[in-house]
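Handing you a structure now.
With one protein chain withheld, the remaining protein chains of the complex are depicted in position.
A, B and C label the chains in the order they appear, each numbered from 1.
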Amino acid sequence: MMPPTAPELVLQCALIGAGRMGQAHASVLAGLRDVKITWVVDVNEESARQVAAQLGAQASTDLDAALSQPDVQAVLITTPAGTHADTIERSARAGKAIFSEKPLAKTLEDGVRAVRAVEAAGVPNQVGFQRRYDPACVSAKARIEAGELGRLEGFRAVGRDPQPPPTEYLVGAGGLLVDMGGHDLDLARFLVGEVAEVRAIGGALAKPELAQHGEHDTAVALLRFENGALGTLEVGLRTAYGYDIRTEVLGEKGRLHIERDKQPDLSVYDAGGVHHDRPRHFSERFGEAYAAEISAFARGVQAGRPLTPSVREALHSLRLALAAQHALVSGETVQVQDFGRELMRQIEPERL
Amino acid sequence: MMPPTAPELVLQCALIGAGRMGQAHASVLAGLRDVKITWVVDVNEESARQVAAQLGAQASTDLDAALSQPDVQAVLITTPAGTHADTIERSARAGKAIFSEKPLAKTLEDGVRAVRAVEAAGVPNQVGFQRRYDPACVSAKARIEAGELGRLEGFRAVGRDPQPPPTEYLVGAGGLLVDMGGHDLDLARFLVGEVAEVRAIGGALAKPELAQHGEHDTAVALLRFENGALGTLEVGLRTAYGYDIRTEVLGEKGRLHIERDKQPDLSVYDAGGVHHDRPRHFSERFGEAYAAEISAFARGVQAGRPLTPSVREALHSLRLALAAQHALVSGETVQVQDFGRELMRQIEPERL
Amino acid sequence: MMPPTAPELVLQCALIGAGRMGQAHASVLAGLRDVKITWVVDVNEESARQVAAQLGAQASTDLDAALSQPDVQAVLITTPAGTHADTIERSARAGKAIFSEKPLAKTLEDGVRAVRAVEAAGVPNQVGFQRRYDPACVSAKARIEAGELGRLEGFRAVGRDPQPPPTEYLVGAGGLLVDMGGHDLDLARFLVGEVAEVRAIGGALAKPELAQHGEHDTAVALLRFENGALGTLEVGLRTAYGYDIRTEVLGEKGRLHIERDKQPDLSVYDAGGVHHDRPRHFSERFGEAYAAEISAFARGVQAGRPLTPSVREALHSLRLALAAQHALVSGETVQVQDFGRELMRQIEPERL
Partner (left out) sequence: MMPPTAPELVLQCALIGAGRMGQAHASVLAGLRDVKITWVVDVNEESARQVAAQLGAQASTDLDAALSQPDVQAVLITTPAGTHADTIERSARAGKAIFSEKPLAKTLEDGVRAVRAVEAAGVPNQVGFQRRYDPACVSAKARIEAGELGRLEGFRAVGRDPQPPPTEYLVGAGGLLVDMGGHDLDLARFLVGEVAEVRAIGGALAKPELAQHGEHDTAVALLRFENGALGTLEVGLRTAYGYDIRTEVLGEKGRLHIERDKQPDLSVYDAGGVHHDRPRHFSERFGEAYAAEISAFARGVQAGRPLTPSVREALHSLRLALAAQHALVSGETVQVQDFGRELMRQIEPERL
């Protein structure tokens, strides 16, 4: 049980985006007392209305109108990735606290623009890498920082979705290692540190038609970290046994292994052996983490505490994901520091 | 993620009892949108006020006053067990829907009185055996009913709390097999069926001073079910490694094993081997189940659906727990059908 | 890998009994270099010949003839339990080192006679409680002796065979809690200490025809140890999912849990969840332990080291098993120290 929240601490928010991700968040938001969705905005009026009704909010198709409402302290952006930067920019100019779904953007240009906008406006900002709020990840991070692993030497991640989205979605989604692998690459940075170099290969094993679009549904990658650690990553979009998320960090003194392998807490023994079920969908595996990241956002905004991961932090994860995707598409070894160096200099002028 | 709740479906409730269990429930209630606590009632004005402030409710020391409020559709009773029956009776007379914490009562007399009161008033009623709402238990029940185990032949339960409550509490709590073992015995009935016969032995291993009060902090019992199944039960109040709840059902075709053995989802590998943590407290293990039982109550009341487990159902679990406690104290083998037969006949006149 | 054995340390043995248990042991013996079976003795000449051929030994139906051979240093007794005492007595008189399968005997009289015989003869002696040689049990014992659990407070055991033997066998086997439960009760003594008091109930769930013989295929028992610890035991002869052996010891500082739940080391993930197999038969679960107990016997005899568990130690386990069986059959609570007190005094004259 979480510590209770006094009613006056509810953060009034506009939910921007009532599509697939917006609806998924709406389910979480409906169960949270930290936030109150007062407006739901979507270019599709019907979607906006449906989600608004569900949340007891008002609906709008006009972002600027919603941003001008006095009962909107913050925005939760769940629009498609290609519109994140623009929405962030407008929300920042309106002085709103900003929570944006990941990835920060589809291009590095857009990502840099978003960082400049929120930092110029000085608004609180957070990006939705919810796994950082998973209790196992929180504990792993604390153990690493306490030195339990000693020097970090390895990273391994598997990130597999049960079923690929429609081809139309995948073709416009920015690439497998950005859209899906972005979570694992963000954790690589969060848990181990910056990645220096990436190699990747992939295929269209579940959906062969993706090949003609230059897209992949499966990829494996090698990571060399700046601190010398070596890592592997596997990302896939079709997994017969459900949702397979594993994250491991290896150090000179030990290893941390994050995985939920049994859900619910039931084992069945019969003539065929022992059986149990496991998470089938991200909402089952990360339900608590989604709630926790929004609560942290709401409380952090109200308390004036720094939020994490910030838009700037998410830009670095985006850069790594784009570099990995470039490695996957080109077959080349990509040096992450050389990738988008000019653009990154706009927000890191001290970097060479 | 649970399906969202439209705001108009919020059930307005009075929370009766702002002590230990009331506060624990308050934390859960604070995170739920299905119910709105409008009043908090406790004989201790200060406790009532604190919990009321936390929940944005009004406080009162006067139960009848609260029961007469128009914004009280239902009561959530979390007072000490000895007062449950009286509170249920008064709430039933006031026509309120009733959710009472377990056990239903401390004596069979009180329990029978509570059943008669709610059934005379015809009010919706539910008792807080939250484990029945644990996802693993729900799945186990469904598998048993689908015949996956065939004929049921065995039951095993371990129920151990990490730390015993103060001796003063234990001496007035009605006995180990009622207060703590009541959960496991309720599941025995829920999953396997009625218990015919019980034997038990116990000790005061963690708190030797309990012996002089005739109380126990540890007990083991044998159960013979009406359908021929045989069972064992262990209950304890001091467990070095936290909170240990295990429930097993054995049938001719297999076995179901309910246990949460890893929380969070993190394994640590080091020179000493492999390590993980596990639930330390009932709120960690059954957080979802507490929320789910209250939601089921709120939705069931609004939809006019039957609630479960009802006060009548809880009376049978209380009778079994009292019989087991009698076996423990007396050293005798107790035939459950003979235990309190006269009293039970008041509500089951068709029984011999 | 075990440390190698020099060839001169091979112990030359007669295998007495070429029935079910003799054949099971023969398979283990065939793979061991510590012992060489030179003679196989069985009243059934054909059985003796078959096992002898398999082991490269000579066959005989005449026990005394075999005992008089110079190439017989020791005997391995795997005859039916009712003949153990007699065979032990004759082997002891012949001056042979003795390894006998459990139980030591079917009656306390026979057991006492066996102890007196081996101790009068001064021959090395060991009884086949192989679980004491299972690596997990060895480690558990060491941890308990090192004080890792603090004061011992609880014991739980489940011992379930996959399929009941024929009714004819069961009717003459001495009772469920001696024949099958004897292993678990021996471990109770080995790991926790002497049992003061036992209660048991049972049934004939898998083979209802056993009831008319006063026999059981399922039993559950409560144990009160002399040191105050409380325990439960479940024994069964029909288990849909194979062979289920679990042993737990609880102390004030923690809990030890012995169980092999996955064999082989393979997990299968598919649309139905996660699956693995587990031991189906005692030879799968305790293959190493059978080899280890015989090796320990062979090496101990050659080195003149004390053997364990000795015939005297096994007598105490037999007494407990007989007491538990009496509790099961009579429904009474049995005080173990009162059970067979007169007989026990023959070998423990200092006892009151």
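Just so we're on the same page, a contact is a pair of C-beta atoms (placed from the backbone, for glycine too) under 8 Å apart; a residue touches a chain by one contact, two chains touch by 3 or more.
Quick caveat: nothing in here was measured; it's all calculated off a predicted structure.
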{"item": "Full-complex contact with the absent chain, from B:86, B:119 or B:261", "value": "B:261"}
{"item": "Candidates C:26, C:94, C:173 or C:205 - the one touching the absent chain", "value": "C:26"}
{"item": "Options A:86, A:234 or A:288, residue touching the unrepresented chain", "value": "A:234"}
{"item": "Contact with the hidden chain (one of A:45, A:62, A:109 or A:252)", "value": "A:252"}
{"item": "Missing-partner contacts on subunit B, residue numbers", "value": "240-241, 244, 261-262, 269-278"}
{"item": "Subunit A, residues in touch with the chain not shown (by the definition above)", "value": "150-151, 153-154, 156, 158, 197, 199-203, 205-206, 218-222, 224, 228-234, 236, 238-241, 244, 250-255, 331, 333"}
{"item": "Subunit C residues touching the omitted chain (full complex)", "value": "1-7, 24, 26-28, 30-33, 53-56, 134-136, 138-140, 143, 148, 253-271, 277, 283, 287, 290"}
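Operating definition for what follows: only the chains that are shown with their structure count from here on.
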{"item": "Centroid spacing, where centroids are CA-atom means, of subunit B and subunit C in whole angstrom", "value": "42"}
{"item": "Centre-of-Cα separation between subunit C and subunit A, whole angstrom", "value": "58"}
{"item": "Residue numbers of subunit A (touch at least two other chains)", "value": "261-262, 269-271, 277"}
